[in-house]
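Right, I'll just put the structure down here and ask away after.
Missing here is one protein chain; the remaining ones are kept as they sit in the complex.
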Amino acid sequence: MSNKLRLGVFKFASCDGCQLSLLNAEDELLALAEKLEIAHFLEASSIIGAGPFDVSLVEGSISTEADLQRIKDVRRLSKTLITIGACATSGGIQALRNGASYEEFVRAVYPSPEFIHSLETATPISQHVPVDFELRGCPVNTKQLVQILVDHLHGRRIRVPNHSVCRDCKLSGTVCVTVARGLPCLGPVTQAGCGAICPEFTRGCYGCYGPAHQSNPSSLMAWLSGHQHPVEQLVPLLQNFNAAAPAFSNAAKELQEGARR
Amino acid sequence: MTTTPANDPPVSAWTTAPIVLRSTKAETPGVFTAEFEFKCEQDAARFASRPGQFNMLYCPGYGESAISLSRVCENSQRLVHTIRSVGDVTNRLARLKIGEIIGLRGPFGNGWPDFPDDLQHLIVVGGGIGLAPLRPVIEQFLASHMATRELTVLVGARSCEHLLFAGEYQSWRDSGATVIATVDRSAPEWKGEVGVVPALIDRLNIRDPAETQLFACGPEIMMSYSATAALDRDIPRDNIWFSMERHMNCAIGHCGRCQFGSHFICTSGPVFRYNDVQQLLTIHGL
Partner (left out) sequence: MTSPLFLPVAELPKLLARLLELGYKVIAPTIDQEAIVYSEIQSVEDLPRGWTDEQEPGHYRIKPTSNDRYFDYVVGPHSWKKYLFPPLQLISRAISGEEGWTFETCSDAPEQLAFLGVRACELAAMKIQDRVFLDGAYVDTGYQRRREGSFVIAVNCSVASPNCFCTSMNSGPRCKTGFDLALTELDDGMFVEVGSSRGQDVIEPLSLHAATTQHLNSAENLYARTVSQVSKHLNTDDLRNRLMSNLNDGKWDSVAERCLSCTNCTMVCPTCFCSHVSEVPSLDETVVERQRKWDSCFNLEFTAVHGTPVRNDVRSRYRQWLTHKLATWHDQFGESGCVGCGRCITWCPVGIDLTVEVNAICGGES
């Protein structure tokens, strides 16, 4: 037995992009491999390692009966369970079905809906098993992912900054796209982590990292809808990769209700 | 060796001095005392602390933590820090091996006030780890003032195993101090007081309240109630002092983190006259 920490990487309903973020850390992975044994990572290797795992990274949301059982097994076999990405942390884009009719969706999308055996909702991992840390992002940031693994290896508390994207725009000198160009942007209510990429390229933030702590999307939406941004544009902005994150879904609901009145 | 680029003033407030761990001693659950020595003589020579001051102890990769000195350090003596393991830095400090090097900036903060000439009675109130920055005061007082003045040490803790420096109370008593310890939760082996610290102040024999000083360090609620109890005993407001805690990052009044009303705890404090913080303590989330 080696003294290395055993790492497991597991996928649920997702696009694999967050696992790729881990694979993208090519240089760092080699260095990490001295301290970390990658025991189970199907995206990288066909070796199916058995548990237990010191650290498990879980990508994806819970979308099927089988997943519901499998996540409990993963939890049982994992000392520390970290979810990676918007799907695992808030349900992902597939959680858009949560508020709609599942039957209708299945009929509309699949030619043979009778073969589809999904749950009616796509839900975050934390709704089913205790989670030790949720790393945000769609996809997660490679640097943050490596950093939390390194922090864990050194016995430090796993954490990432939870401030808004705005601070990163300001640190890099990016001029606010909402104030100076009138673009709708979720940056003020979204947790940083991406490096404020979209505003740097003249786009509003899409909220990939989910709501910042104690964020206030209702106020931002009230302001934007009062300043020539139609509700039909703002609701889809909130209903992206973190549509089911409570702060975003509540703000979307308020906008829709306000528009109906 | 600490290196500094030639065009920089000799000692910037960010200059970190290497210090070496010489010994550790477990105190109470999660609390230990560590003794360090400066690696470089010139760093040791220029270091002198007052009771109540703190250092920024630095574990590379983990960060800095503001830790008060639990013994006065001057004339190249050892740096003594009593530390509670609660975060990344303090947990790392708890894992240090003898001979390991960490960094230090300091000393910072104002420290406890000088004893006034007419002082008759000093009451020291320490709750939990809050006794650590008070021990230098106690030791200084015992060393030079006991002949003419009175010292009362009131110590509070969750339970008797959490009473800090419990092994030293008897020697403080032997030197003439009154030491009363109280715990929130009793235990079969505990023969002492049960209850909150401020209640002890109600019962003290205070002969000359106007010439009595009270120094408190611990949870804010304990300090506030101790002050109220002291005022009831006619100790003047100006004679009551608190040592406050807020998160500190720079320790030099430049980062804004430890702001408390009109004060930066790091530079205007950590020790404040009760009058200067009394109002602020009543405001939630200040």
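Here the chain labels run A and B in written order, and each chain numbers its own residues starting at 1.
Keep this in mind: a contact is a pair of C-beta atoms (placed from the backbone, for glycine too) under 8 Å apart; a residue touches a chain by one contact, two chains touch by 3 or more.
Source: prediction; values computed, not measured.
Visitor: Would you list the chains present here that the left-out chain is in contact with?
Guide: A, B
Visitor: Which residue among B:63, B:113 or B:236 touches the omitted chain?
Guide: B:63
Visitor: Determine which one of A:58, A:106, A:189 or A:252 touches the chain that has been left out.
Guide: A:189
Visitor: Would you mind spotting which of A:52, A:113 or A:161 touches the chain that isn't drawn?
Guide: A:161
Visitor: Considering the entire assembly, which residues of subunit A contact the chain that has been omitted?
Guide: Contacting residues on subunit A, toward the hidden partner: 27-28, 31-32, 146, 150, 154, 161-164, 166-167, 170-176, 178-181, 185, 187-189, 202, 212-216, 219-220, 222-223, 227.
Visitor: Under the stated touch rule, tell me which residues of subunit B contact the chain that is not displayed.
Guide: Within subunit B, the residues touching the omitted chain are 1-5, 7-9, 12-18, 20, 58, 60-64, 86-87, 100-103, 245-247, 249-250, 252-257, 259, 261-264, 267, 283-286.
The rule is short, and it goes like this: only the chains that are shown with their structure count from here on.
Visitor: Would you mind pulling out the distance in Å between where the CA atoms of subunit A average out and where those of subunit B do?
Guide: Averaging C-alpha atoms per chain gives centres 44 Å apart.
Visitor: State the interface residues of subunit A toward subunit B in the complex, per the touch definition above.
Guide: 154-157
Visitor: Report the residues of subunit B in contact with subunit A in the complex, numbered from low to high.
Guide: 61-62, 87-88, 91-92, 95
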